[in-house]
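Missing here: one protein chain of the complex. Every other protein chain is in place.
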Amino acid sequence: MLIVHCPVCGAEGDETDFHAAGEAHIRRPATLDPEHISDEQQRDYLFMRRNPKGLHFERWRCDRGCGKWFHAARDTATMEFKAFYLATELPPRELMEQATGEWVTFFKDKLKAAKTK
Amino acid sequence: MTSKPYRLGESFGHAIDRSRRVNFSFDGKQMPGYAGDTLASAVMANGQRVFGRSFKYHRPRGVVGLGSEEMNALVGVGEGSRHEPNLRATQVELHDGLVAVSQNRWPSLSFDIGSINNTLSRFFPGGFYYKTFMWPQKFWMSVYEPFIRRAAGLGKAPDGCDPDTYEHIHAHCDVLVVGGGVAGLAAAEAAAASGARVIICDENPQFGGWADIADGTIDGVAQSEWAQAKVQRLSEAENVHVLSRTTCVGHWQHNSLILFERVADHDPALLARGTPRHRLWKVRARQVILATGSIERPIAFANNDRPGIMLAGAARAFLTRYGVAPGSSGLVFTNNDDAYQTALALKQAGIQVRVVDSRSHVDSQLPTTARKAGIEIMAGSAIAAVESSFGGLDVTGVKVAPYRKGSGRVITETRIECDFIAMSGGFNPALHIWCHTGGKIRFDEALQSFRPDTHHDRIAAVGAANGTLALGGALNEAYAVGEAAGKAALPKSKAARPKVPKALQEVQQALESLWFSPATGKYNEGNKHFIDFQNDVTAADLELAQREGYESVEHTKRYTTFGMATDQGKTSNLNGLGVLAEATGKTIPQIGITTFRPPYTPFSFGSVAGPMTRQLFLPIRRTPIYEWHKSQAAQFEPIGQWRRAYTYPKPAEEKQASIAREILAVRNSVGLLDASTLGKIEIKGPDAAALLDRVYSNMFSTLKIGRCRYGLMMNELGFLIDDGVTVRLGEDHFLMHTTSGGADRVSAWLEEWLQTEWTDYKVFVTPVTEQWAQFAIAGPKARDVLRRLDPDFELSNEAFPHLSMKEGHLGRYPVRVFRISFSGELSYEVAVPANLGRGLWDEILTAGQDFGITVYGTEALHVLRAEKGYIVIGDETDGTVTPVDVGLDGLVSKKKSDFIGKRSLEQSFLKRTDRKQLVGLLTEDPSEVLPDGAYAVQEVKDKPPMEMIGQVTSSYFSPTLQRSIAMALIQSGRARMGETLSFPLDGKVVKAKIVDQVFYDKEGAQLNG
Amino acid sequence: MAELQYESALKGREASGLSIRLREIAERGMIDLRGFASDRKFMNAAKEILGVDLPKQPRTSNTWGEMRAFWLSTDQWLIICPRSKMAELLTALRKRLQGIHALAVDVSDMRSVLRLEGDGAREVLLKGCSLDLLSDEYSPGTVRRMRFAEIAALLHVVEEDMFDVYVFRSYAEYAWDFICATARPEAELRLFGKQDLAAS
Partner (left out) sequence: MKTRYSVFSLARNALNYHKDWERAWRSPAPKAEYDAIIVGAGGHGLATAYYLAKNHKMTNIAVVEKGWLGGGNTGRNTTIIRSNYLQDPSIAIYELARSLYENLSQELNYNVMFSARGVVMLCQTEHELRAFKRTAHANRLAGLDCRMITAAEVKQIVPIINDSPNCRYPILGAYYQPRGGTGRHDAVAWGYARGADSMGVDIIQNCEVTGIRRNGGAVSGIETTRGFIKSKKIAVVTAGHVSTIMQMAGVRMPIESQCLQALVSEPIKPVIDCVVMANTVHGYMSQSDKGELVIGGGTDPYNNYSQRGSFPALEHTVTALVETFPIISRLRMLRMWGGIVDMTGDRSPIIGKTDVEGLFVNCGWGTGGFKAIPGSGFVFADTIANDRPHPIAEPFGMNRFAEGRFIDESVAAAVAH
């Protein structure tokens, strides 16, 4: 049983008070450029998942609280939550750096961008 | 079996109340006992040792343990629907009238046909069934397996429904202490001192653990005295909750734990009164302290399973707690000092006793005291054989031989008469809960066992559970950990720390591991060294598994089933590892240990279901008109959690007849439908129209204020998921209708897109489904009924055309009226605040009387819409169907650059022209109604397989058209108009012609009437 | 046409022989109000019409006379008022909120309100919800959405031992039955504090 913390309203509760909705930071190609989307892009958006063993970034909803969506960083091996952050945010910098597997490529330019700022 | 009295004098048995006799029966035999007895102690006090038969060989078995670790004495308790199988006699509290039966024997406990397996046991080595029962092939199911199934399975299930109740409770605490022995109580006191909220639980009725059978004093008083005083104080504290008869069955992520409280099992009077039988505690603890103690190890010697052979601690407890003597002359077999306390206790009770100690030198304090007391100690020796009476029902003596670690066979041996054996192979910390979420453990040489190492959660172990067996050490550890836990929970607490009490206890000499005691003759020839008693797994079985290549300890476990009995290996796991280590020349850590899985001890399914059974199993949603439907003897059908009226048969009216009657009423005069379950969502904001254009496949930004439009919703895969009529209430304000099942899903979905994708949109979404009761008044006379209801309400076609909406009053009732139709008739949907719903409903019925208004149910609704060729999400669609497939291409906007699902419609497979397309079907025989889901085939063959080209999605007999009609999804159906298809059914082939799916009023004259 | 017939979901239901008192609170007016707490224009307008500040603190409520404002989310409040006042209040709100991004909806009949009263009410609730009701967090005035038994609910701590549980109307009977089942005197218990030890 996971104990989840909502970064929006601060409510803490059982996983059953929240709604888990899979991998975070997936961009919907049609929102960006509806005219030029390859079948492969559409497939990646709909189905391809990073699914790491270890640090993962996912979407949750404060179902029985403020009803807001948010992000969580969780270790899928130990089930420990590492951070909760807003649905419009990227993970804390140190977590982006700790990320492994497919996430590394995803965060690379994000980290660069953060540096140049 | 000896008949001499086994109950000792008053000076023994502090747990029983000799002034309160209770009568119970075991296998039909009436027996006396005392309040405070367990079933085990009471039966033994009556001179009976055999409690049951083992799983595989059906060997007679007696009590071995003291509590939940017991693996032999499993009994069935209670009768009929209150029967409960496989209970450990050592945990069953005796009460007057208790009825217990032994298990897994036939015809009787002392004579069991199944014990033939024992005689033939050499033919049933571990895993034998994988090697045989394969020939002839059909015999497996017809002969072999039925035999195996009947032979297996221990106790019987109760018959009938469980008459008792169960419940859950959620509890949060700062510190949860699991185990109420000396260490647990100490930790709880220390934690509570800081003011922290503490819950302490123990699976036994009394707290104290082994305090009453352990030597040594705390602050000058006996351990048990100290423990009772402590638990008394804790039970009075404001910030402590004390739970006895409560087992912590498991630890889950983030320190959430499940406690299983046996509230009323011990007292039938409570059950009779309706007290919940079990209560499941869902605890979230900031800190967890495990004081779960340790479990004594049996020793693997030849025929170590005979009734009368028990663990040393258990023997001691039966003596001191219940005043029950395990026998009249005994032998203590040990590799450690602790068991000497049992020897001394027995001696004190006037029972003849010798000690056989595998260690060559024993000169520490306890052995010395024993010698002084005149107890003979045979050091450096071990039991080589156990002699027993006919059928192995009783121990009659043993053979003792010199012991040399690792020696295979025995040369010299001495015979000793005895009628019971108390054995102790050392102690295993109870690690189970520590390991449930993956706590790390390490092997401890001194203990010759595993102990807690590190854990990622906020959890600690103290006392024996942590491998700290000595009293002083345990107390220091417990107070330190308890205090730390309290501090961690309440860092600011200024409370004074309790002082650690002074412990006095004899120093014990280290144990020496004894995994296998050599036997007379070659050990695996004939006599059995049991490792897992209940499952009859012997040392030889484990060794064989190794030789056959089942090397991983998990393989050995699964191949031999050791550790898989109802005690889950509490007494067998480590002994097994020891044997495997010696057999393979590896160390125990190299062998590894099998995973600990919840629960710690078995707990009832009833407690898991709690109160969520019968009418509370899952909620039923009722519309404001529900009671009326019931009063009309409506037949209901579940739509999601809703109960909707399916049809309203009049007395003695067939279901089909009432449905037809309802349909014709709508077609010819007027009908009334309770449509309250329809989803309703208010959507408002500058970007509301833009949002609708994104989530619907068709255009909504162009919708005029006050007008309604039917919309289609796809998921991102391009498949239909919902539909409904949306109304524009204002420039930036819409009211969306969804399917009954989709209401919650769709509103949550809109929120999701707004919050996570189109975050710049300024739109508020508020679901209002339950605010409104909503009724459809449909049929040529619908307008007349409304006029009768309120003459002033403007209803002319001009003022109130099809697909428009009006807000106002019908009489005094505030309403929203939508002119929309799902039946194809002139139809108004009236929405009224839910608490006024029943009132308006009755008014409509009155107003409609003269027009013969007829209430219709969901089935009539479905037929009506099918006659019109309207789709139903979930009937015509199944999650793989696009708007194009159902012929609604017109509702897929070409203008909008993006809406949900648009891009997926471009994927090659979704663009294919040979996809299944929605068409109408007319059977050649108009009276023939195609079954739902029937498949059409390319070509009828005399037998399967046949190539299927599509299936019926809806099929009815249309009372309006006086013939059957159907809709179907058929491969390139629209190109096949006029073609006749074949539907092979059981024993016949139905032919049907492909037609347009609109069967009734194609030009929509009725609707606009 | 006859008078308005008002019928709440639990009309006529009475609970007797429970370890606590249980009844339905009907005839309430309720408005679901959406707007941004960060939008001063909106907050002022709401205050002006309701006479009470919309709480910004999660899980809190503000009361002024017979007017109550529950915090539901960062952009959502539930306004509680006498049913008789609801219509005019809603009209006033909508009028005053014109030109401001907001949404005010009458939801008076959308939820049923079950009131639990008496010593031990918290324990009864704990048989169906996982909140830490015994902590100071749940003092009078606290409002929180929760999962109660199998359904969504809204909890309002009215007083130390008085609680209103708001459930969607269609679930009212289920919630009622659940409380009746768990509040039987035979199942009564207290958490923490003095306990009777099992007699030996």
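We call the chains A, B and C, going by the order they appear; numbering starts again at 1 in every chain.
Note that in this section contacts are C-beta pairs under 8 Å (C-beta built on N, C-alpha and C of every residue); 3 or more make two chains touch, one makes a residue touch a chain.
Keep in mind it's a predicted model, so treat the numbers as computed, not measured.
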Chains in view that touch the one left out, judged over the entire complex: A, B
Touch criterion as defined above, residue of B:Q253, B:N304 or B:S964 at the omitted chain: B:Q253
Full-complex contact with the absent chain, from B:L109, B:A474, B:L888 or B:V937: B:V937
Options B:F603, B:Y696, B:Y813 or B:Y870, residue touching the unrepresented chain: B:F603
Of A:T31, A:N51 or A:T88, the one touching the omitted chain in the full complex: A:N51
For chain A, the residues touching the chain missing from this view: 1-2, 14-16, 19-20, 22-23, 39-40, 42-44, 46-54, 56, 58, 74, 76-79, 101-102
Positions on chain B contacted by the hidden chain, ascending: 55, 82-86, 122-123, 125, 128-135, 137, 140-141, 145, 148-150, 152-162, 166, 250, 252-253, 256, 258, 282, 436-438, 522, 524-525, 540, 544, 547-552, 554-555, 558-559, 561, 566, 568, 595, 597-599, 602-606, 608-610, 612-615, 617-618, 620, 637-638, 717-718, 874-875, 878-880, 904, 907-910, 931-935, 937, 943-946, 948, 951, 984-986
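To be clear about the criterion, only the chains that are shown with their structure count from here on.
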Inter-centroid spacing, chain C versus chain B (mean Cα positions, whole Å): 32
Residues of chain A whose C-beta touches two or more other chains: 14, 67-68
Sequence positions of chain B contacting 2 or more other chains: 284
Touching residues on chain A, where the partner in the complex is chain B: 1-3, 14, 21, 28-31, 34-35, 37, 39, 42, 45-46, 59, 61, 67-69, 78-80, 87-88
Of all residues in chain C, those that touch chain B in their complex: 1-9, 26, 32, 34-35, 75, 101-103, 105-111, 123, 126-132, 134-135, 149-151, 168-171, 173-174, 177-178, 181-182, 184, 186-187, 189, 191-198, 200
Chain B to chain A touching residues, read off their complex: 252-256, 284, 437-438, 456, 716-717, 748, 751-752, 755-759, 897-898, 902-904, 906-908
